[in-house]
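With one protein chain held back, the other chains of the complex are shown just where they sit.
Presenting subunit A:
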Amino acid sequence: MTFSIKRSIAILQKDYKDVSKNLFVGSSIFMPLVLAALYGRLGVESINEFYMIFNMTFCLVAAYVQCSLIAEEKEKNTLRGLMLSPASTVEILAGKSLLSFIATVLVIAFAAFLIEYKPENILVISIALILSTVFYIGLGTVLGLVTKSVMEASVVILPFMAIFSFGSFLTVFAEKYPILKVAEYMPNSQLIILASEVQIGASLADIWFNLLVILAWVAVIYILVVIVYRKRMMD
């Protein structure tokens, strides 16, 4: 089976035009930037604060935009048209993920500029941020596939936003409630731990375990994508 970049780009172009006319979804892309501009003026300096904005970007842009794009295709019955075209499942999902990916990368970069975040090792941080983006796009894809409309998607994503944006704060109470130690292994927590280590001089060799945990989350979410897609997309 060959992969057609042309077909995936065609879906990306369509999604770009569609989202640019969709105020509801389009505006959520800019929310993290508003917060970043505000934080930038307040002069935030800690990794936890920087990464709260980044994790929020992952939830609002990577996961929510992706979730809405897929849910709307289902709601308006347009996904069937794509599925009946020569575009394969991989090409459709890649095309649909490209917009969320590009938007997330741009928002993260611009937000980092606004809050004046300067990582000590930009390569390691870039790898971690890209892996996290891929994970959140996978999460958005699963949620988009299980929901039937954009409105439903907006509701379903809320608990995930709470967990993945602010869930890392739970680790503060881990000493009192040991069960909360699990929260340390969430991708958002791992990203913060990794970024904190990098900021005090850790190299790729020192943070490989954190990257591995995020990679494991990526693997799990994409296995889920395949299972849910197969179950949901056949009549």
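Simple rule for what comes next: a contact is a pair of C-beta atoms (placed from the backbone, for glycine too) under 8 Å apart; a residue touches a chain by one contact, two chains touch by 3 or more; residues count from 1.
What we mean here is this: contacts and distances are computed from a predicted model.
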The chain not rendered here carries, per UniProt and among "Acetolactate synthase", "MoxR family ATPase", "ABC-2 type transport system ATP-binding protein" or "Acetoin dehydrogenase E1 component alpha-subunit", the name "ABC-2 type transport system ATP-binding protein"
Identify the residue among A:43, A:86 or A:201 that touches the chain left out of the display.
-> A:86
For subunit A, the residues touching the chain missing from this view | 1-2, 4, 6-7, 9-11, 13-14, 17-18, 21-22, 76-78, 80-88, 234-235
